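The complex appears here minus one protein chain, its other protein chains still in place.
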Amino acid sequence: MSETTAAPQAPVSTQTRPLLEVRGLSVAYGAIEAIRDITFSVQAGQIVSLIGSNGAGKTTTLRTISGLLRPKAGEILFEGRPIHTQPAHAILGMGVAHCPEGRRLFPRMTVEENLLLGAYTRSDDGVAEDMERVYELFPVLGERRQNKAGLFSGGEQQMLAIGRAMMSRPRLLMLDEPSMGLSPIMTQRIFDTIRNLRDLGTTVLLVEQNALAALAQSDYGYVVDLGRTTLEGSGHELLADQRVRDAYLGES
Amino acid sequence: MATLLQQIVNGLIFGGLIAMVALGYTMVYGIIQLINFAHGEIFMTGAFGGLAVYTWLLPAEAQKIWYVALPAMMVGGAIVSLVVALLMERLAYRPLRNAPRLAPLITALGVSVFLQELTRIVYPGANSAVPFPNVFSAAPVHIGSITIPSSGLLMLVVSVVLSVVLQTYVNRSRMGRAMRATAQDPDTSRLMGINPDRVIVLTFGIGAVLAGIGGVLYGTYINNVDPYIGFQNGLFAFAAAVLGGIGSIRGAVIGAFVIGLIKNIADIYLPGGTAYDYVWIFILLIAVLVFRPQGLFGEVERVRA
Partner (left out) sequence: MKTAMARPLSAIGSVVLIIGALLPWATFVLNDGPYPDKATLEFFDAPFGLSSFRLYLEILGLAGIVFTFVPVRDKIRVLKSIGWGAAGISVVNLLFIAGDGGGLGAITAADGVPAFGSIVAVVGSAVLLFGAYQLPPEPLTVIDSKLPWWAEWLILLAAFVALLFLITETLTAGGHSGVSDPYIGPLFLSYLSAVGALLGVLHAFGVTEWISDMSERHRVFSIVVLVLCAVAVPFTSVGNDYWMTITANIGVYAATAIGLNIVVGLAGLLDLGYVAFMGIGAFVAANLSGAVAAEFHIQLPFIVAAIASGIVAGVFGAVVGSPTLRVRGDYLAIVTLAFGEIFVRVSQNNIGGLTGGSNAIPNIPDLSLFGAQFNDAPTIGGLQLPGGVLYYFLIVLLVALVMFVFGNLKNSRIGRAWIAIREDEDVARAMGVKTGKLKILAFMTGATLAGLAGAVFAHKLATASYDSFQFNQSVTLLAAVILGGMGTIPGAVLGAALLFVLPEELRQFKDYRLLFFGLALVVIMRFRPQGLIADRHRRAELADEDTTGESLDDTAIKEPVAVAAKEAGA
């Protein structure tokens, strides 16, 4: 466990080159800086979470990684290649999928069409196969594949959103608040699914306000506050840290 | 009774024409929420493009054979419309993608005036109406006391066929899916790997091709064109798109037929006759905008009213 500094090279661990590296990233909306000089990295095969309060800049970070926003400063490396200059639609093709906050399904399209859109950039034959895999993972989707996505419950919509993101066969899956608005049971199911995906080889970058649940599942975590990473460590270390407990786990 | 039936037939023919223009309005609005005022002018340039092909490219023998001349003119008109529309998108609208909403609308007005004037100045003789050859001069069809001009029938058939093809394309194909996705949620579409610029260009392109073909068919039906045909017919087409629920393909087609029928029935049965038919259509347009802005088939959530 270490406290991150503002220095761009904050060696997190000495493993192999991380899958995703974010260095000194700053993003501004007009004159307002939403994130300043944020630095973190995601090792392949892990679940890494960014936790922090509202307005800390977590969503902005994910939107910048996926190319919806442009950074003011800093760089983002995916598999060693800079991606922060690429448009959003190209970044997906490189292997980064982003499951946005609030699911953002296409409500007037069917489950199947939503999944097909997830596989939009693919032209291989595996699409139908992958679609079946999503249906296996979430049978409720398979049963109602011709129904409009807007008619589903929150938990089912989250499943579909994850399934849709998986359809591009990403190497890095970014999930923004997957537990938002879900019942505890459903939240548990979603986190089980995320672990399952990690075990199948997908790296996961998770943004959560539900710090307890997120850290418990994560291999590594960062605390983001006022647009910076302030603490980092393995999920268990952070869970045990008094400052984290005070600030985010509602203990005092 | 015979008059009424005749007016209904005329209305359907006019509706078929309006539908081909209305589709462009509705699709562009669906994707980027822009009322592309200049779309009527795309239709107009298509008509002139077809006329230019006939006048300067077709040899005299080919001009007489309708199944050579007409397809050639339709292709020529479609290409001219396509090129104009893509230039317009690239040079005028794309730089304004993030501008306040009034800016692209005013730009569209500017493009509309510019294209009218450019055509008037550049096309020989376009200072006044230019005669358009009646390429498709098969004998009119008579059913009872009703007469259906062959070029009108052609316009109706082509319009319906193209609408069905378009609807199928948008509902079934991969790019069609991308278009619908972009219309529903542009940001999330980008996360799906959809390049919004490509979708927008495709949308403008499809609209332009339909309008260009419509322009050529209009010419063969009315037998003269001028640089201002786009404005008036464009307004009707826009009214049709709004009536049907802007953003909806089916709505635009049905709206177009409703407009066509109202116009032709108003000519005979509403007070004022032909002099006031436009007035009735605009009153209908205002009423729809005020009382049912989502139109007949539009979905409420999309409407920004």
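We just call them A and B in the order they show up, numbering each chain from 1.
Criterion: a contact is a pair of C-beta atoms (placed from the backbone, for glycine too) under 8 Å apart; a residue touches a chain by one contact, two chains touch by 3 or more.
Quantities reported herein were computed from a predicted structural model and do not represent experimental measurements.
Q: Have a look at B:Ala99, B:Val141 or B:Val157 and name the one touching the chain we're not showing.
A: Touching the chain that is not displayed is residue B:Ala99.
Q: Considering the whole complex, not just the chains shown, which residues of subunit B touch the missing one?
A: 33, 35, 91-92, 95-107, 109-118, 121, 186-187, 190, 196, 231, 235, 238-239, 242, 272, 275-276, 278-279, 282-283, 285-286, 289-291, 293, 304-305
We take it that only the chains that are shown with their structure count from here on.
Q: Where the CA atoms of subunit A average out and where those of subunit B average out, how many Å apart are those spots?
A: 44
Q: Any idea which subunit B residues touch subunit A in the complex?
A: Checking each residue of subunit B against subunit A gives 174, 177-178, 180-181, 184-185, 187-196, 299.
Q: Could you list, by residue number, the parts of subunit A that touch subunit B in their complex?
A: Touching subunit B: residues 66-68, 87-90, 92-93, 97-98, 100, 104-109, 113, 116-118, 120-121, 164, 168 of subunit A.
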